[in-house]
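A single protein chain has been omitted; all remaining protein chains appear in their positions.
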Amino acid sequence: MTPYIVLSAILFAIGATTVLVRRNSIVVFMGIELMLNAANLSFVAFAKLNAAIEGQLAAFFVMVVAAAEVVVGLAIIVSVFRSRRSVSVDDENLMRH
Amino acid sequence: MSHLAVLKAAAAAASSTGVSTAQMVLFWIVGIIAVLAALGLIFARRAVYAAGCLIVTMVCLAVLYVSMDAPFLGIAQVVVYTGAIMMLFVFVLMLVGVDVSDSFTELIRGQRAWSIICGLGLVLVLGGVAWRATLPATIGFQKDQDNITTITNALFGDFPFTLEVTGTLLIVAALGAVTITHRQRLTARRGQAELAVSRVAAGTQVSPLPAPGVYAGYNASDVPALDPSGNVIEQSVPEVIRLRGQVRRIEQFEQAQLPSVRPGEAALAGAPARPKPPSGTPPVPGTRQPAPLGDGAAAAEPAGPAAAVPDSTTDSDPAKGAKEQGGEAK
Partner (left out) sequence: MTQTASALAAAQVATTATGATNLLWLTILIPLVSAGLLLILGRCADKWGHALGVLAPLASCVIGLAALFQVLGQPQGQRTYDLKLFGWITGSDFALNAGLRVDQLSLTFVALVTFVGTLIHIYSVGYMKHDPDRRRFFAYLNLFVAAMLLLVLADSYLLMFVGWEGVGLASYLLIGFWNDKTPNAVAAKKAFISNRIGDVGMLVALMLMFWGFGTVSFSGVFKAAGTASTGLLTGIGIMLLLAACGKSAQFPLQSWLGDAMAGPTPVSALIHAATMVTAGVYLVVRSGPIYSGAPNARLIVVIVGAITLLYGAIVGSAKDDMKKALAASTMSQIGYMMLAAGLGTVGAAFAIMHLVTHGFFKAGLFLGAGSVMHQMKEQTDMRRFGALWKVMAITWVTMGMGWLAIMGIPPFSGFWSKDKIIDAAFIVQDGQTWRAWLFGLVALIGAGITAFYMSRLFFMMFHGSNRWDDDMDPHESSPWMTFPMIVLALGSVALGWVLSWTHFPEWLAPVTGSVSDHEPVMPSWAITVLTLVVVLIGIAIAALKYLKQKVPRLAPPGNWLTRAARQDLYQDSFNDTVLVRPGQALVTATRVVDTDVVDGAVRGVAWLSVGAGRALRLLQNGFVRSYAALMAAGVIILLAIVLATRV
């Protein structure tokens, strides 16, 4: 089971790096989805390890919530795009000092 | 060391942890693909390519789920995640602009360095923990245990409340999305009347554009319509197709004998008298021309209805047919 966990860690790190590096807000969102998927993988691996079905249930719920979150998040991105005509996260820097 | 020895060692290790050799081989292959695709997510310049890479990763993960005795979750991953969520992403990308690409220059000072450090740090910390932890022996699910049944029993038996709340969450999310993207009209909606007025004022074409030609063999929008003189109406083809030069030429079709409108010409040329088409009716290639009014009115009349049977709307009421054709062109 250890390799699965390590793979999950690697994918999580890649997802985090995507959030930090990319400027397109949709790609950033995709990085977040990748992080969620990595966590799911971890859940399923441990479910198999402990023969506990709750792990898979947790992964299932994560998926559902991720779906809802994507809906709302993309709605926000679209709304921001409509007013600002840009999807770059760097353009929303009004909270600067 | 030879490859065989590596495999043997992997098999030994795998069997001790309750994971079969085949599963391990599958894991290594799929896992590497997943990691490479994830890296593609970082490095792809175009957002659409990044989305594609992510889809690859998710499918790989679905494969892994299936291999880990979680078939339901694997299918759900494909259907929900890849099928719905990533499609949502692609839709929004299309709204935003598919070929918008990120530039490589980084604007924030030190961000790239910090990102690399954070990424590597996370890998080291999390992966290191996972590597060094000693996990107990894998128990694994029973072979005869039906995954779906187990999940269902647990979901509806132990976690019904969570299920209901999640359902509520989904509804709320949908409502939220609608609310967020709701646009309030700042100006009054320009209806037909206003559009017509503005067109008249501008002096442009007032009436709607003619529709593309509808022929027996061809019904696409790249076929132009013919005006009563038999000339091609350029404006009946959408502008994009026109700009791309993809307009089909009428001469490519079966050439129809186009009747002349001037009455004296037939006697001059000695050609057999051509039946005069009823006014306003464009010639349809491949059908007998209807008898002109007056001379062959009697011949036309029976021919009209007879010819009009397969095409009843056109002949019985030419004016109506013309109107309908005109209406179709809209």
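Points worth noting:
A and B label the chains in the order they appear, each numbered from 1.
In this text, a residue touches a chain if its C-beta (ideal position, glycine included) is under 8 Å from a C-beta of that chain, and two chains touch if they have at least 3 such contacts.
Computed from a predicted model, the values in this text were never measured in an experiment.
For the chain missing from the display, the contacting residue among B:Gly121, B:Gly167, B:Pro208 or B:Pro228 is B:Gly121, taking the whole complex into account. Interface note for the absent chain: among A:Val6, A:Val19 or A:Val44, the touching residue is A:Val19. Against the chain not shown here, chain A presents residues 16, 19-21, 23, 89-90, 92-97. Along chain B, the points of touch with the absent chain fall at residues 108, 111, 114-115, 117-118, 121-122, 125-126, 128-129, 132.
Throughout what follows, only the chains that are shown with their structure count from here on.
Each chain gets one centre point, the mean of its Cα atoms, and the points for chain A and chain B are 26 Å apart.
Partner chain B is touched in their complex by these residues of chain A: 1-18, 20-24, 26-27, 29-31, 33-34, 37, 40-41, 44-45, 47-51, 53-54, 56-57, 59-61, 63-72, 74-79, 81-82, 87, 90. Within the complex formed with chain A, the chain B residues making contact are 17, 19, 24, 27, 31, 34-35, 38-39, 41-42, 47, 50-51, 54, 57-58, 61, 64-65, 68-70, 72-73, 76-77, 80-81, 84-85, 88-89, 92-93, 95-96, 100, 102-103, 107-108, 111-112, 114-116, 118-120, 122-123, 126-127, 129-131, 133, 135-136, 138-141, 147, 150-151, 154-155, 158-159, 162, 166, 169-170, 172-174, 176-178, 180-181, 183.
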